[in-house]
Structures are given as structure tokens and as C-alpha cells.
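Heads up, one of the protein chains got dropped from this complex, but the rest are sitting where they should.
Now for chain A:
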Amino acid sequence: ADKLRTQQELERLQAKYIGTGHPDTTSWEFKTNIHRDTFSNIVGHPPLLSYIALAQNEPVAKVRAQMIRKMLQPAGPPPPRE
């Protein structure tokens, strides 16, 4: 029963928090998640966003939109399923 509960708890977490891993997480899923987390993190921290915008010499708003669009598929398309 304990095992079942742990399983359920894990599934609940996986549903609630995107990116919670499971035994069959593929490398692509992992990479995609990490990249998405990175981009959302940059967008969420104003000093970091300014830092990048300043280096690129682009307006902050533009860099922000670029970062969010990069979250779409940061690690390429998923590997073909067997």
C-alpha cells in the first residue's frame, strides 16, 4: 500500500509540476525541460534579463519575447518513437 501511495503521490507531483522526473524520462525530455526552465528563469529575473539584453544591445522586451519563443522546442524535435 505504501508503494501505491508513493506512486500516486509521484503522479500527482508530475501532473502539478511539469518536469518532475519518472523512471522512463528520456534524454530529450530532460534536456527540453532543463532548457525551458532556464529560459523561464532568465525571463523571471529582471537583472539577468537586463544583463543579456545589454550584451546583445537589444531592448529588454524583445529579448524577453525571444526567450519565451525559444521555450517552444529548445532541444529540437522529440526522437522518433519505436
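Everything below uses one rule, namely that a residue touches a chain if its C-beta (ideal position, glycine included) is under 8 Å from a C-beta of that chain, and two chains touch if they have at least 3 such contacts; residues count from 1.
Definition applied: contacts and distances are computed from a predicted model.
Novice: Would you kindly match the missing chain to its UniProt protein name, picking from "Pre-mRNA-splicing factor RSE1", "Guanine nucleotide-binding protein subunit gamma", "DNA-directed RNA polymerase subunit" or "Probable electron transfer flavoprotein subunit beta"?
Specialist: Per the UniProt record, that chain is "Pre-mRNA-splicing factor RSE1".
Novice: Hey, which of A:R12, A:K31 or A:K62 is the one touching the hidden chain?
Specialist: A:K62
Novice: Quickly run down the residues of chain A that touch the omitted chain.
Specialist: Residues 16-19, 32, 36-37, 40-41, 43-48, 50-51, 53-62, 64-65, 68-69, 71-73, 76-81 of chain A touch the chain absent from view.
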